[in-house]
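Here the complex is missing one protein chain, while the rest keep their positions.
Moving on, here comes chain A:
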Amino acid sequence: MSRCLYCFTPYAFPLSWESLFNLHTDNGLCEECSEKLEEINGDICEMCGRPFSLFPEQYRQENTCNDCVRWESDIVWTGILAGNRSLYVYNPFMQEMLSKYKYRGDAELAKVFYNTARKMYKKEFQKHILVPIPLSEERHLERGFNQSLLIAEGMGPVHNVLIRTSHEQKQSKKNRAERMNMENKPFEAVEDVSGKKVLLIDDVYTTGSTIRQAAKTLRDAGASSVSSLTLAR
């Protein structure tokens, strides 16, 4: 009998047709917790991977969402990020899960995402090297681990190409102009990535600006393309 990674309830993996044919990806969660996770699939913004089913039709322009259209129409950012894919909807359960993982520091919860992340990696991002979004020294010490690095390590060999140049400020506290501004670069590349395809790993895609800042730094360091994978969107 193993215990659910999230709620600790002992559970037996149900022997169903799905599990016999291994259609179900094991995430270490009991059935109840598993059901609360909403996997993103179906009709999504081809740029940022957000599911169209979850927001009003008027924010959509063909296969892209308005946010992405805006990013792409800014010459500084055109083509910087090849695309983002996220595993799960950032619903209340996912918020709770990620807050327990990041802020309470329950590193073990990274395992919930290993199999799904690996699957996505294999399917969509072959031949990409894995680069996690770094934390500042200060934040890293406070937390004891980097949540994005831990996820990346579960997927394959990691390249710690990026470092933070300054203590991260909450993206949500900046306005859009500040977020789109490239003046004070938050990241620096410490390795040459010339001609490489990079897959950035982060926990949540919210405004997309952290990931684009990192992508820009990597493109400047020679990367031929930069995509990203996040746990939640």
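By definition in this document, contacts are C-beta pairs under 8 Å (C-beta built on N, C-alpha and C of every residue); 3 or more make two chains touch, one makes a residue touch a chain; residues count from 1.
As a working rule, contacts and distances are computed from a predicted model.
J.: One chain isn't displayed here; going by UniProt, is it "DNA/RNA helicase", "Assimilatory nitrate reductase electron transfer subunit", "Spermidine/putrescine transport system permease protein" or "ABC transporter ATP-binding protein"?
T.: Matching the unshown chain against "DNA/RNA helicase", "Assimilatory nitrate reductase electron transfer subunit", "Spermidine/putrescine transport system permease protein" or "ABC transporter ATP-binding protein" yields "DNA/RNA helicase".
J.: Tell me which residue among A:150, A:201 or A:223 touches the hidden chain in the full complex.
T.: Of the candidates A:150, A:201 or A:223, A:150 is in touch with the missing chain.
J.: Since one chain has been left out of the picture, which residues of chain A touch it in the full complex?
T.: Missing-chain contacts on chain A: residues 3, 8-9, 92, 100, 104-108, 140-141, 143-146, 150.
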